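Handing you this structure, nothing more for now.
As you look at this complex, bear in mind that one protein chain is not there, while each of the others sits in place.
The chains carry the letters A and B, assigned in the order they are written, with residues numbered from 1 in each.
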Amino acid sequence: MKVAAIALLLDGKLAGDGEKEIAGIAGVESAGPADLTFADGERALNRASASAAGCILIPASAALPGKTAIAVKHPKLALIRAAEALLAKPRVEAGRHTSALIAETAQLASDVAVGPNAVIEERVKVGERTVMGAGVVVGRDVEIGADCILHPRVTIYPRVRIGARVIVHSGTVIGADGFGYVFADGRHHKFPQLGRVIIEDDVEIGANATIDRGSLGDTIIGAGTKIDNLVQIAHNVHIGRHAVIAAQTGISGSTVIGDYVVLGGQVGVGDRVRIETQSVVGAQAGIPSGKIIRRGSAVWGTPARPMAEFKKTHAAIKSLPRLAQKLKELQAKVG
Amino acid sequence: MKVAAIALLLDGKLAGDGEKEIAGIAGVESAGPADLTFADGERALNRASASAAGCILIPASAALPGKTAIAVKHPKLALIRAAEALLAKPRVEAGRHTSALIAETAQLASDVAVGPNAVIEERVKVGERTVMGAGVVVGRDVEIGADCILHPRVTIYPRVRIGARVIVHSGTVIGADGFGYVFADGRHHKFPQLGRVIIEDDVEIGANATIDRGSLGDTIIGAGTKIDNLVQIAHNVHIGRHAVIAAQTGISGSTVIGDYVVLGGQVGVGDRVRIETQSVVGAQAGIPSGKIIRRGSAVWGTPARPMAEFKKTHAAIKSLPRLAQKLKELQAKVG
Partner (left out) sequence: MKVAAIALLLDGKLAGDGEKEIAGIAGVESAGPADLTFADGERALNRASASAAGCILIPASAALPGKTAIAVKHPKLALIRAAEALLAKPRVEAGRHTSALIAETAQLASDVAVGPNAVIEERVKVGERTVMGAGVVVGRDVEIGADCILHPRVTIYPRVRIGARVIVHSGTVIGADGFGYVFADGRHHKFPQLGRVIIEDDVEIGANATIDRGSLGDTIIGAGTKIDNLVQIAHNVHIGRHAVIAAQTGISGSTVIGDYVVLGGQVGVGDRVRIETQSVVGAQAGIPSGKIIRRGSAVWGTPARPMAEFKKTHAAIKSLPRLAQKLKELQAKVG
């Protein structure tokens, strides 16, 4: 693809040689003369000026004299768009591998791809162009929308619903029983886990994550939400739209998380918590059961408190030994 | 099932229409006229008074005028019992799927169910009515008791022993090598991991958890203990009976955990720790190596300390900036 064509595609302003051929995408340091890269911010632009990249996407306000560059509003986003045009998608042949075990009552759109040793149980419905990798197990009565990718060895328990354009990475388990027991007579009695998991459109879920089914109601993941590896989402959790949940975070039962909320890595959220829209929770923070985090808050620490307070307190803690010393001196003076 | 029959089954006191037909179980808000639900505590009872549920299980001391209700000693426990009577268990056909690979030397009771693509290695023994889902891998010389459920894609390494009525959710790995090395000559030498994992009766283990085999001795999970998703249990850990271990908690090597202990989510327990019977560890707490938590303690924080102390200290930390200000003023006064 010629640089000029890329500039046109991205609605960007070209500087340099529009006739160059670009064949791939690379980072600013490893990029070669046939690669497109991007530079966002001052440091990246400095490194870009020494890059061997064939073409560099830069912010509208920047310039890279002597380089072939395309100035765009949002270089990183532009790279995503260019990549879609430049890179061939890994070809997945539609069709069912002969080793796949598909129940007769399953309804698969004709151009669905089912990998080797996949198991599709009774009454499963799968939409157009969805790809299910090797060893995927889809339980009875599951519904999966169009254009989804279930990577190898994903497990979907019965009755889960998955929207369109959902990506699930290997090893993830959706719909296992929630962790609910009633303690009586010296032992734990298993509470029924009858609800479903509902995953809306455009969700991506990382590898080896776990999303439990609801006990009596449903567990819901809103459209556009992105969930990283090894995340745990308990029964009856409701997550809004376009939230971001980083790796190894755990969310306890019946918690409600609003749209556009960002949870850092290894965050722990207690049960029946409410985290309102657009709030941000710092990595490793712990939110006690029943707590409400108000719309647009930023919190950190265990138990979590407002970010500004956390930082102030943390600074005070650091000076604590000095404080104790001062107090001692003062005591000596006062007598 | 008629309401009157449910009342009889639960040994409860019926108020309202005993002739109603109940077909299912639901939460108090979503329940319809053919559903049974329960209400425990004042708030739940308030919501229940507006519920469309066909019948509501309530505490012996409560009343819901105008509703069909059954008063019982323990409504939530009663719901579990009613559910067992009301709900058909998902039917699993006994028998070996033709794609299952079962070693000739394996001994499976005749009514065991083996799912598609399951792999059962040499000399495995499996008890009556146990169900092994699609893609389960059971290593050589494993013994599994009666009435167990191994959900799809569980992996059991060789020589593990599992009791009766054990449930293991998808993706969980039991018996992988412990993390043991000896550092010498500038590199880590792998220490032998020769022990077993022994899981006693009535244990449930969530999805994508990991329980390592003992290095020289065994790793033991006591009867009735419940373990949530993504929990890590290291080599030679001994867990007592009826303990509860919430999601993403990790327990390091050779630690001993007593009966009825409760560990919150994301707790980290060091190696050679002893947590005595009936202790409770708050979510995200960290217990340093070698520590002893005495019988019936409640601890929180990293490093963990008694809950009361943790809360007091936490309150003091919050007022720390104010304390520093006061000290400054006092200093100015004293001169």
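The definition used in the following text is that contacts are C-beta pairs under 8 Å (C-beta built on N, C-alpha and C of every residue); 3 or more make two chains touch, one makes a residue touch a chain.
Worth saying up front: this structure is predicted, and the values here are computed from it rather than measured.
Peer 1: Per the definition of touch given earlier, which of A:N208, A:N236, A:T255 or A:S279 contacts the omitted chain?
Peer 2: A:N208
Peer 1: Looking beyond the chains shown, say which of B:S51, B:T130 or B:N208 touches the absent one.
Peer 2: Residue touching the absent chain, from the options given: B:N208.
Peer 1: From the list B:A50, B:A88 or B:A184, which touches the chain that is not on show?
Peer 2: B:A184
Peer 1: One chain isn't shown here. Among B:L14, B:A62 or B:L194, which residue touches it?
Peer 2: Answering carefully, the residue with contact to the hidden chain is B:L194.
Peer 1: Which residue numbers on subunit A touch the omitted chain?
Peer 2: So the residues of subunit A touching the unseen chain are 25-27, 29-30, 37, 74, 76-77, 79-80, 83, 87, 90, 97, 99, 115-117, 133-135, 151-153, 167, 169-171, 202, 204, 206-208, 224, 226, 228-230, 242, 244, 246-248, 265-266, 283-284, 301, 314, 317-318, 320-321, 323-324, 327, 330-331, 334.
Peer 1: What subunit B residues would touch the chain not displayed?
Peer 2: So the residues of subunit B touching the unseen chain are 101, 117, 119, 135, 137, 139, 153, 155, 157-158, 171-173, 176-177, 179, 181-182, 184, 186-192, 194, 208-210, 212, 215-217, 230, 232, 234, 248, 250, 252, 266, 268, 270, 284, 286, 288, 302-303, 305, 309, 312-313, 316-317, 319-320, 323, 326-327, 330, 333-334.
Criterion: only the chains that are shown with their structure count from here on.
Peer 1: Using mean C-alpha positions as chain centres, tell me how far subunit A is from subunit B in Å, no decimals.
Peer 2: Between these chains, centre-to-centre, one finds 26 Å.
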